[in-house]
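Have a look at the structure below before the remarks.
A single protein chain has been omitted; all remaining protein chains appear in their positions.
And now, chain A:
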Amino acid sequence: MVAHLLSLRFRLMLNGIRRSPMVLVSTILGALWGLFILVGLIIGMVALAFAEPQWAWITAVLGGALAVLGWVIVPVLFRGMDQSLSVEKLRTFPIPPQRLLVALLVVGLLGVPGIVTAIVGLATTLSWLREPVALIAAPFAAALGVLICIAASRAFESIGAALAAGRRYREVMGVIVFIPLILLGPIIALAGSSLSSISGDLPRIAAIVSWTPLGAAWSIPGDLALGRPLEALAKAGIALATLALLILLWRRSLATLLVSPPTAGSGAKRSKGLGPFNWYPATPTGAVAARTTVYWLRDPRYGGSLVVLPALAILAVFVAVTGSEWFLLLLGPIFAATLAITLCAEVSYDGTAFASHLSTGVSGVADRAGRVITLGIISVPLVTIATVVPQIVLGRSADIPALLGIGYGLLLTGFGVSSVASARFLLPVPAAGESPFKTPPGSSFTSQISMLATWAVVFALSIPELVLGAISLIGGQMIFGVAALVVGVVLGSVLMVVGIRAGGALLDRRGPELLTSLRRARGA
């Protein structure tokens, strides 16, 4: 049975890879990259053997604790990332929970992340090459640690499965939990700058973590090497108890999941009236604008694309505080450049629901214009605030016209260019209802190239206002800044209208082909 599920798992993985050559290539590239990191880690472990044993211990405890944490958090974040062998699919088969548990544990261990964790975990043994007692204990401790990783992951996943049955809960969580992750960059930057002050505390942090279920298993060989056999014994006890408790918890939730499927759709959201449909004029364009407004409010995939903006703002403030103001100065244009191409993904977000645009025969121009209107209402104020506020705070109000000119120019030009681009090619996006941050299958090289190309075109078409703005910023002459603002708005608007027209015509012509590729993208 265990072997059976395992072979099923590998069969699913292989078939997934074989679907297209692009997926195969990107899988191989990813695997090579992973292998590269793996080799680096192993060399690091060997190097640690020649450092003080204290450091090998700290590395093992903190790294191990992070691994356990990662195993718990990542599956909760990316719900549905690997559902190929989810309990829901196995429920119909007569498998006793006991054996299913063992099978899922083994399957988890022999997946790609499991194998990597196991190799790295066992590689910690190498850092004890000069400590015979620790060298003998290390593989057993590592095995215990890896098992805790997988058991914790599975236990929290199946407990979470019952919790996450409500759609709304899932969607909100999907966005919220990502905010700290996006802010991870600034946090690491912050931590990096003050690492010297933290490094003195690392031994203490490791000492505390080593007594928690997260780090206990990983601490055992180090404690032995550093001459603390009693502590090692106590931590082995903690680790074993953790594993036992996790398996017990998992077993119980698995047993409930097997007999009582979590029911979805309870507490359906109700709303009165037509909402945004009353705000816009009763035309096809207005209807598209109203519909995309509803989606910006309700579909986490749309709002999720904005999460990067506060992260950028915080990063800009952080960089400004630590010395360099250029990031904060350019925040408005950076917002504009980011927002300008969000439109590219819209038809892909529609998915096969785009068929309703096609079957009602709504004109491509109305489709394009409606989407631009909504994005414009959202992004023009954002760009304005992100430009004006920093300049006032920095006391550089004279630069406002130049930067606004660049920002509006990029934004409006971007609307035009992405109106054409999104009628031309589709981006692989998560389907409606999936986690907004899920990496969909086939997010390949080509789509990234086409995004970059879109960006390049936007910048190339904005060269006039970019040059005028740059002259004003460097030379300090406001007259060029005003010129940049005028050129940015006028040229940008012209390009936007041209883009909407051209994109609309393209959509009228290519609509059925676009729907066919949307169907294919959804495997329908």
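Simple rule for what comes next: a contact is a pair of C-beta atoms (placed from the backbone, for glycine too) under 8 Å apart; a residue touches a chain by one contact, two chains touch by 3 or more; residues count from 1.
As a convention for this text, contacts and distances are computed from a predicted model.
One subunit of the complex is not drawn; among "ABC transporter", "Exodeoxyribonuclease 7 small subunit", "Vegetative protein 296" or "Penicillin-binding protein 2", its UniProt record names it "ABC transporter". Listed residues A:110, A:241 or A:274: the one in touch with the omitted chain is A:274. Considering A:15, A:359, A:397 or A:448, the position touching the chain not shown turns out to be A:359 (whole complex).
Mapped onto chain A, the interface with the missing chain covers residues 167, 265, 268-275, 277, 282-284, 286-288, 290-291, 294-295, 298-299, 350-353, 355-363, 432-433, 508, 512-513, 515-516, 519, 522, 524.
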